[in-house]
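Heads up, one of the protein chains got dropped from this complex, but the rest are sitting where they should.
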Amino acid sequence: MTTEIQPAPGATRKRRVRSATSLTRSSGIGLGLAVTWFSLLVLIPLALVVIQSADGGWQTFRDTLTNSQTAAALRLTVTQALIVTLVNVVFGTLIAWVLVRDHFWGKRILEVIIDIPFALPTIVAGLVLLSLYGPDSPIGINVANTERSVFLALLFVTLPFVVRTVEPVLLELDPEVEEAAASLGASRFTTLRRILLPALAPAITAGAALSFARGISEYGSLVLLSGNLPNKTEVASVRILTYIENGNEAAAASVAVLLLGVALIAIILLQVLTSVVSKRA
Amino acid sequence: MPSRIRQPKTAGTYVRRGLVITYLFLLVAWPVSLVVKHTFDGGLDNLQTALSDPDVVFALQLTVYVAVWAVVINTVFGVGVSLLLVRYNFPGRGILSALIDLPLSVSPIVVGLALLLTYGSTNGLLGPSLKDAGIQVAFAPLGIILATAFVSLPLVIRELVPVLHEIGTDQEQAARSLGAGPWQTFRRITLPSVKWALVYGVVLSLARSLGEFGAVKIMSGNIAGQTQTATLSVEEKYQDFQQGTAYATSFLLALIAVAALVVVSVLRPKESPDGD
């Protein structure tokens, strides 16, 4: 090797040419307006939820949490959201795989079906599920007012998340990488385990995080389906609503902040898990 | 080179395909089709009953009114913020970019609570002063618009930002060098390049806005004929044993949602032209 080209590490990584400029007078005014509106609509209200929950101090938090009905609601919500996320990780990846790698008549229809839960009003989603899995079920399966109704509703509304995050990554994967693995002697299964899954892991994680966050915050699709039975099918969002309707905003805020906290922890945990998985591979 | 042949279909291909189709059929396709079936159980009776109920008609009108306002607000805000995030450097840009997605991961009930704590007429932080100034927010259309705008806020931005990154600034700089002012550059160069992403974002926002339930339930007061939107009316009618009307209203909402999806799937640029 005569003239060796050894770039500094990272030098060949694609760099996006930053073409951003500093603020001009008019864009400064625009930024001011945008931030003001965003604060009025989103930041101040959410901050007030946190402040409200902190107002009562630890006492309110403890009281709210030790309230058996609230604790049950939180348990149910987190458990069901976890199970649903797990199912989504498996089925969402499978669906994405079939949509990208398989070719058959009617695939376009499946693409639309996957987005329906995202576009359908949540209350309608509840009604939709009730019509097949409710008291008038044509197949004799009635999950209304049971724990399984919560599972079903969450499964429906979170369907698109894993599929839609994994799909583009799978499309981008170079088929030559799998061929390289094959020519080096790897079986289909080994290629899946050691090449494909590690490459898809970040996307699956991101989808799982979205799915979990959506799951623990779901409300609309459960209203008609789950019956909101205390200690049985009542989820955290319904608890918050009950507290609001009873005028106990401090307790409502406590549960809300807890939910936000759980979502945050889940997202961080998933990130850590992914990096461990892809390092081991 | 001739196009690469596809991997041969094995038994596994058909098992996976079968599993996916069954799953989607049982979870989505069949239940949705049942709502359509229930709607037309007695011919057009359910739709006629629903559309002759003044509360339902009012709810539908209110829903459209609110959704249009929310979409207009989010479009203006979304275009502005996207341009600021992509084209300008300013302190706090990273934070703003991260916070923008927040509304998507907050429970609609928490959104309602947050807005109530801010704009509630008696206990809210800003509500009482606004009320004194003659602006009623909570339990009024304005509150419903705020709740709706909140939940659908990031949708336009999420579509625009990647496209703005993608197209870069070459064309804009060329236009500027040819003498175009900022507004002309935006209208004649930038806007046409991001047109489809914008349409996509607007369609998604519209679908989301028409369907918002939880946040609106808290902020609206849910009074039939005054502040009740279509989704709230579905809940009430269903629980009042007017299931035909509930199905009919749901059908109309679902129709809009599916129409929006079809529009989107037609507009979405295809990554791989699939001959299926």
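Chains: A and B, in written order; residue numbering restarts at 1 for each.
Simple rule for what comes next: contacts are C-beta pairs under 8 Å (C-beta built on N, C-alpha and C of every residue); 3 or more make two chains touch, one makes a residue touch a chain.
One rule holds for everything that comes next: contacts and distances are computed from a predicted model.
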Chain not displayed: protein name in its UniProt record ("Vitamin K-dependent gamma-carboxylase", "ABC-type quaternary amine transporter", "Gfo/Idh/MocA family oxidoreductase" or "Imelysin"): "ABC-type quaternary amine transporter"
Residue among A:S68, A:S187, A:N231 or A:N246 that touches the chain left out of view: A:S187
Residues belonging to subunit A that touch the chain removed from view: 1-7, 9-13, 174, 176-177, 179-187, 190, 194-195, 198-199, 278, 281
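Note that in this section only the chains that are shown with their structure count from here on.
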Whole-Å gap between the CA centroids of subunit A and subunit B: 17
Interfacial residue positions of subunit A with respect to subunit B in the complex: 16-17, 19-23, 26-27, 30-31, 33-35, 37-38, 41-46, 48-49, 52, 91, 94-95, 97-99, 101-108, 110-117, 119-124, 127-129, 131-133, 138, 155-156, 159, 168, 171, 175, 210, 213-214, 216-220, 223-224, 236-238, 240-241, 244, 249, 252-253, 256, 259-260, 263
For the subunit B and subunit A complex, residues of the former touching the latter: 4, 6-7, 13, 16-17, 19-21, 23-24, 26-32, 34-35, 38, 77, 80-81, 83-84, 86-90, 96, 99-100, 102-103, 105-119, 123, 125-126, 146, 149-150, 153, 165, 168-169, 182, 204, 207-208, 210-214, 217-218, 230-232, 234-235, 238-239, 246-247, 250, 253-254, 257-258, 260-262, 264-265, 271-272, 274-276
